[in-house]
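Have a look at this one.
One chain of protein is taken out of this complex; the other chains stay put.
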Amino acid sequence: MKVFAFHLMPYGALDMSYAEEHNSVWLKLPNSYFDPKIGHELYNRYLDELELAAEVGFDGISVNEHHQNAYGLMPSPVVMAAALARNTEKCKIAILGNAFALREHPLTLAEEHAMIDNITGGRLITGMVRGVGCEYFSMGVNPAYSLERHIEAHDLVVRAWTETGPFAFEGKHYHFEYVNMWPRPYQDPHPPIWCPSQGSTETIEWAAHPDRKYVYLQAYSAFESVLRYLNMYRSVAEQNYGYTASSGQIAWSVPVYCAETDEQAMEEVRPHIESLFNTFLPKISQSMFVPPGYMTASSMKKIFAHKATLRGGQKVEDLMQRGVIVVGSPDTVRDTLIERHRQAGFEHVLIMPQFGTLPADLTEKNLRLLGAEVVPALQALDENHYAGFELSAAAAE
Amino acid sequence: MADCTESKIDIRGTGMYLRRGGSGEPMLFLHGASGVAGWIPTFQALSETHDLMVPDHPTYGLSDEPEWLDGMEDLAMFYLDFLDQMNLEGVHLVGNSLGGWLAMEIAVRNCTRLKSLTLVGAAGIRIAGKPIADIFMMDPDDLVREIFVDQSYADNILNMELTEEQLDIQIRNRVATARLGWQPRLFNPNLRKWLHRITVPTHVIWGDTDKIVDPAYAAEFGKIIAGSEVTMIEKAGHLPHIEQSEPFVEAVSGFLQSKAA
Partner (left out) sequence: MKAFMFHLMPYASLDMSERDKHPSAWITLPNSLYDPKIGHELYNRYLDELELAAEVGFDGVAVNEHHQNAYGLMPSPVVMASSLARRTEKCKLAILGNAFALREHPLTLAEEHAMIDCITAGRLITGFVRGIGAEFYSLAANPTLSHERHMEAHDLVVRAWTETGPFAFEGKHYHFEYVNLWPRPYQDPHPPIWCPSLGSTETIEWAAHPDRKYVYAQNYSPFTNVCKFLDQYREVAASQYGYDASSDQIGWTAPVYIADTDEQAVEEATEHMEALFNKFLYLPFEQLFPPGYMSMQSYKRVAAHKRNITGGAKMETLMENGVVLVGSPETVRKKLIECHQVLGFGTFVALLHFGTLPADKTERNIRLFAEEVLPAIQPLSDNEYRGFEPAQAAAE
């Protein structure tokens, strides 16, 4: 298994009295709540943390894109990936993801990914996402075309990465007379593409298609849902496309906190993990996260059902019990993750070692304990440790 | 010898330069990217049977450069205003190249004042894999050569000494064309799905050696526009009305007579 450290880079210094006047840390929370002096400290601290993860043995480090919010201060994960490019040597750098179709010109992102891939000698992983619903308000993009633009942007980018230019791209949403990418990506044919998702059927079916076989990454959810969606990917591969998905196509992202003992871990992590779920995370109860047309009606209903329990008022005990997070001593964390792998067989795990307001010292301890006590055991796991997939069992779920 | 009057008329506050000559049923000729090169023999011939109007589009030639013009849709609406204001009925609309595109944009919006539509080397749609030649990237001298089969036409143009005013118009026309058609290049992705709204007899005329808009487009328009007829003009490039004046006028008149009968 490959173990990644994923950072959201939240504005952990947020003045929590914001809640008296604002109902979300997204979109409309005035940016006067952001203090650039503190932002400077946080950005550098967070980059240090990712560089530390690379140093203590993680296989990769990962960043993503969100606009106009305090949940994740990376409107451009490209900036972060580029900052990490020459400060790391071997680890993969995963942008999970970039919202190509939020742009009128997805090739600008394709160029940037190609540049980073060149600089790092092929260490880039590209995540293609549609962006959370809120992004369609902040970027002024029509959510009703989100899915078809996403697919067309993908086709444009992959063609630009792989075909000799210049060629004309004659799409519905994108039309360019001269596509001719300088530089081309370093990796041949192009950086691996991952599809981080909250479990939309369209994404799973699209990612699993034999032309693509992209890595499907389930974002943090109750483990029951994780298992369901990861198995859905395997089922779709089997039933719709007639092939057996490899565990290399399966990834899971999860907040993890490790301390000396279970009790201490629980005690230390409580306010910070609760801040992630109760303050920073998008709340799908709010219409700005589900703009019209962003997903099909059936997907929307399904997601509501599975995420209903993730609304405000989360307690660390519940989150642990439902497997949304993994918290405990190194033994507990290791055993839990090994067991999860046995059940779901993901070849990639994205550990979020920092979340919400978790301070620098605890994050560093978390990373060092994980690096020393957990990561090596996970790296040793392979298909042999996976219980295996049974179509009938998955279908019954 | 120009048997036409030239004047600047006012259409809802925009000055439009108009050449008009002859009598008969009204015919409106919409020019292409390079504008109007005067009252050419073809116009003279057509004006013998028609009340022929050849305007400079707003921002082109000697017409005004209005603030409101942001795209082809605006230009189409402007010409509908023009038809209303002039109270023209039963108009034979002819458009070459970019003017052909414009003619279709007008016709899909409202055909009530039209009697027929003639498209000559028209832009406006895209056949995948068959782009219209990039008239912006080409060297202007090369472009002139590509437009004609008979290079003596190109030689005449290239050897012409331009006045300062003509030079200005040439630059203005080029900019105006880019304004309307830079992106996507000389077509409207939504036009194709509304071409069924053209309810007047339509004639598609193409130079058989058109190197700017491939003759494949003639067939395509012939296919999409219900009941349309296609005429290929031999030994003609992108401007058959200039290069093959007589066959062109014959084709136009023949079609209109057949429809009138």
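Note that the chains are named A and B in the order they appear, and that numbering of residues resets to 1 at the start of each chain.
Just so it is clear, contacts are C-beta pairs under 8 Å (C-beta built on N, C-alpha and C of every residue); 3 or more make two chains touch, one makes a residue touch a chain.
None of the values given here were measured: they were computed from a predicted structure.
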Identified contact with the non-displayed chain, of A:1, A:61, A:80 or A:273: A:80
Touch list for chain A against the chain that is not drawn: 11, 27-32, 34, 36-37, 39-40, 43-44, 47, 67-70, 73-76, 78-83, 85-87, 102-105, 107-108, 111-112, 115-119, 121-122, 137-140, 164-166, 175-178, 180-186, 188
Residue ranges of chain B at the interface with the undisplayed chain: 136-140, 167-168, 171-172, 174-175, 177-179, 182-184
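One rule holds in what follows: only the chains that are shown with their structure count from here on.
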Averaged-CA centre spacing for the pair chain B and chain A, given as whole angstrom: 53
Chain A contact footprint on chain B (complex, rising order): 126, 128-129, 131, 134, 183-185, 189
Parts of chain A lying in touch with chain B, wherever the complex brings them together: 168, 170, 172, 175, 177
